[in-house]
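Everything below concerns the one structure shown next.
Shown here: the complex without one of its protein chains, the others still in place.
Per-chain residue numbering starts at 1, and chain names A, B, C, D and E are given in the order in which the chains are listed.
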Amino acid sequence: MLHRFANPARFSRIAATMLPWVAGVTAILFIVGLYFALFASPADYQQGETVRIMYVHVPAAWTAMACYTFIAAMSAISLIWKHPLADIAARSAAPLGAGFTIIVLATGSLWGKPTWGTWWVWDARLTSVLVLLFLYLGHISLTHAFDNPARGAKAAAILALVGFVNIPIIKFSVDWWNTLHQPASLTRLDGPSIDPSMLTPLLLMGVAFTLYFVTMLLVRMRADLAATKARALRLNAAE
Amino acid sequence: MIGMLLLIRRDLMLAFRGGTDAAMAVVFFILAATLFPFGVGPDPEVLPRIGGGVIWVVALLAAMLSLERMFSADYEDGSLEQFVLSPLPLVLVALAKIIAHWLTTGVLLLVAAPVLAVFYNLPAAAFLPLIVSMLLGTPTLSLIGAIGAALTLGARRSGVLISLLVLPLYIPVLIFGALVVDGALAGRDYGNLLMVLGGFLLLALAAAPWATAAALRQSIE
Amino acid sequence: MIGMLLLIRRDLMLAFRGGTDAAMAVVFFILAATLFPFGVGPDPEVLPRIGGGVIWVVALLAAMLSLERMFSADYEDGSLEQFVLSPLPLVLVALAKIIAHWLTTGVLLLVAAPVLAVFYNLPAAAFLPLIVSMLLGTPTLSLIGAIGAALTLGARRSGVLISLLVLPLYIPVLIFGALVVDGALAGRDYGNLLMVLGGFLLLALAAAPWATAAALRQSIE
Amino acid sequence: MQGLTVKELDCIRGDRLVFAGVALAVKPGRALLLSGANGSGKSSLLRILAGLLPPAAGSLAWEGENIDEDTEAHRRRIAYIGHADPVKPGLTVCENLEFWARLYGLEPEIEPALYQFGIEQLADLPARYLSAGQRRRLTLARLAVGQNSPWGPPLWLLDEPATGLDPSAVAMLANTILAHLANEGVAIIASHGGLLDESLSGHADRLDLQDAAP
Amino acid sequence: MQGLTVKELDCIRGDRLVFAGVALAVKPGRALLLSGANGSGKSSLLRILAGLLPPAAGSLAWEGENIDEDTEAHRRRIAYIGHADPVKPGLTVCENLEFWARLYGLEPEIEPALYQFGIEQLADLPARYLSAGQRRRLTLARLAVGQNSPWGPPLWLLDEPATGLDPSAVAMLANTILAHLANEGVAIIASHGGLLDESLSGHADRLDLQDAAP
Partner (left out) sequence: MEDIATFLNMGGHAAFVWPALGLTAVILIAMAITSTRQLRANEAALETAEKAGGGRRQRRARGGAEQ
């Protein structure tokens, strides 16, 4: 039994020392990013002030997709190499991803009303993001649907891998189908096509969101590890 | 291969002798589609307008409802353990169950769809696209559904979970399936929409049996 | 009476701990209603036009789907035999099961209905009639459904059979329920339509527990 | 005419005559052990005695009174344990037992009953996790609940009650049955021989259904 | 190292350590009778041996080779009979048996197998109508089908195979197992004592899981 926790124990130590630093940098980046986003950047010539929604909408979308990719990678590791940390990482990340996806949907809707004149359209980009939310919710429910946590982890891992097909669909849906939604202007092969005054806050917020994800992931993984360890101790004590 | 045929034959026999109740899906399909005019009112303008969509939605629900029983009887009476121990690779077991499921739901839905189309006064131009889109779409439903059914074996509240897992993945099939019918009615070209449905099918065919087999293996403990 | 409360409590406990999966009906209700805009297209004109009908049809289907499990678990594990032998008269057993079924499906549908009404952009005037009609209609669905569920216990193809037995009896409820909503939207008086729904309920209440009990008794042999 | 008397009972299942002309009489304080090959109709006979299955012919009487005349009263005097365990996986052991005890109007003395079948440590475990034998013990514990109350049913109909039980559990069951017999109860037990039969042999008659095969 | 060898096996179910440090070795031509109280882990052990349940710790080897290294090959050498009967009520007895026999790639010698368990007259009856013991016989008949072919699996894992069987059926089962042992087969059988144990006692070792309780 014990060798299975040797490695996680080390992880727990490293995570504990790293946490305050990552959290601090995240906070600073959020402050600087918000300053640029709200004060030090111009309104868009087309969209006016509503463009400021972009500085949370787009980073949240990136993190939501990155988070799912991370879960899928961890699931593959868990299924192939059966590393116990991979399961914990995957199930710690899922609620965060769901949160980011809700942010994307909400801010997108709030942006859509003034720019498109409607809260919601059933186009490929919006639908695939909604599917992403359901995938997160399914992942979370499946993780907790079994009395044996190991079974929940395995089932959720399979689901995460299957659901990964959705990520490229989200990413490229605007290119494959013409929709109301903006095509990628930043993450393009021929370089970003966006004004630097808007690029700076966007990138700052993007890094801030990513670091926020890392911070919360570390916190949640430590919490999960503590719970797992307590369970194992109870098991030993129960003899 | 022989093992797969055996398994498909057994599932069909069980279905048609009433064990797993295959006809349920079609009956549901027909009854549910018949109920709408009662609820919505038999407005001759509205019905054909929504007909294609209603038929697709109800087909989706019918396929989904039959999922829960796809593996559960075998799970409960210990047959699934025996499948895992049998010489037939579990991927092929999964594929055989999927084929059997499609034969007992998808095919029957396909047969019933034109009848409902008449019932909803769909113009003749919509028949072929409806059937072709269902031919391409319903196997995808069985394939994706199998993953959900296998993942939730032995789970608490498995019925709800299956819906939660499977419906989001069904939505793209529904959207494109309904678009094909709408496109045909509007006189648009729907060839590339069918291509998309075909693409979904190929994707599902490549991934679903493996995922299902993996899920089945972990369901046994 | 104490026996009935006991039985209702047990069924609720089982439902909410996931045994018989009560939430299934509501989840189905919400998901199915959400799917329609995908199929029909989110036309802001068509949706409110069909909204009341769709909600009623889907509620009917949700209630019907949960019927099959109403008695089957108890039948299979021998609990039903014990009910027959228990001091609690079988009519009251049947009534308790019906009440439990309504509490775990009808009431939840009632709660979910306004949400769907918003989703379908139904005008505010339609809310109260929708809810009142469902309050009067859903218990009737549980009552009638119980007869079907009990009659088909142990039958081959029981799922299909239930639908075939029960749906024809559900259609009047559906028609009047949908008419109430439509009437309210058209500004007509719907009071006597509600009276009809109430009449159905009383009729079902008087007959269904006895019929169900008789069916349960003959299911055991 | 005390206890249970049965005359000229025939049983038909589907198209098949399973047994014919079964007669038996069990006095208070005695048990009857039913034996017979698989399919000889033990379970069917018990279901007929419980009133769950109508006999093709013949009559049943309790204390000399035909039970057809008051099926309601007959139901109240029966405790029937079938092949299946009416145990809900979602409820705990304690909740399962309590439900049945209360439904039968018995004082819910759950603890002692669990103790009597050696499953008191499992009281708060959901029944889903029980092993086959533990589940059977839970089913049987119902017998112990009613046992010492005046409302406890006098006629026990047990269909292979010892399936899946380990020897110590069989001994617990035998003690429970013996206590019931000592209370002037009647027990009719289908079994294929084994420990339970031996423990009861001093207080039991035997009936081999093979002899009633048509 | 012939036959099956198991070392230092631990089993955890849910949060509970069921048994720890189980070691056993069974040579070809021998049977091992597992005993132990209800809940002591007999079924769990058999499932671990069949590869259906991952052990918490320990190793399994067949003919000296660790079975983790070729789970595929291990599956092929197993015939596992659990508590439940994998019998479809809608199919006839014959169809049920034939399906399993063919799926396992065995020559479908259905008739003799049915005969070996005394259910040949039931061949065309839908399994829905079988009595409890008849259903168990049908499940067991699968063992007889593979028995005399070279592809018959050498390792039998039987979980309380004799539940619900009458004495003559137990004798049939014992003969089937003895024939398997005579063919250099290995059998591991969970049971609570009784006729089967006695019939096999000359060819069997015993393992009491109570001793491995933590």
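Operating definition for what follows: a residue touches a chain if its C-beta (ideal position, glycine included) is under 8 Å from a C-beta of that chain, and two chains touch if they have at least 3 such contacts.
Computed from a predicted model, the values in this text were never measured in an experiment.
Among the residues A:A40, A:L110 or A:I194, only A:L110 touches the chain that is left out of the figure. One chain is missing from the display, and on subunit A it is touched by residues 38, 43, 48-50, 52-53, 56-57, 60, 95-96, 99, 102-103, 106-107, 110-111, 113-114, 212, 216, 219-220, 222-224, 226-227, 229-230, 233-234, 236-237, 239.
Here, only the chains that are shown with their structure count from here on.
Chain centres computed from CA atoms place A at the largest separation from subunit D. Residues touching across the subunit D-subunit E interface largely coincide between the two copies, over half of the numbers being common to both.
Taking the CA centroid of subunit C as reference, the farthest chain centroid is that of E.
For the pair subunit B and subunit C, the distance between mean C-alpha positions equals 25 Å. Taking the mean of the C-alpha atoms as each chain's centre, subunit B and subunit E sit 37 Å apart. Mean C-alpha positions place subunit D and subunit E at a centre distance of 30 Å.
Listed for subunit C are residues 17-18, 38, 41, 156, each touching two or more other chains.
In subunit D, the residues that touch at least two other chains are 83, 129. Here subunit C touches subunit D in the complex through residues 2-3, 6-7, 10, 13-14, 17-19, 73-74, 76-79, 81-88, 220-221, going by the rule given at the top.
On the subunit C side of its complex with subunit B, the touching residues are 17-18, 21, 23-24, 27-28, 31-32, 35-36, 38-41, 46, 49-50, 52-54, 56-57, 60-61, 65, 156-160, 163-164, 167, 171, 174-175, 178, 182. Considering their complex, residues 13-14, 35-39, 43, 83, 129-134, 136-137, 160, 163-170, 192-195 of subunit D touch subunit E.
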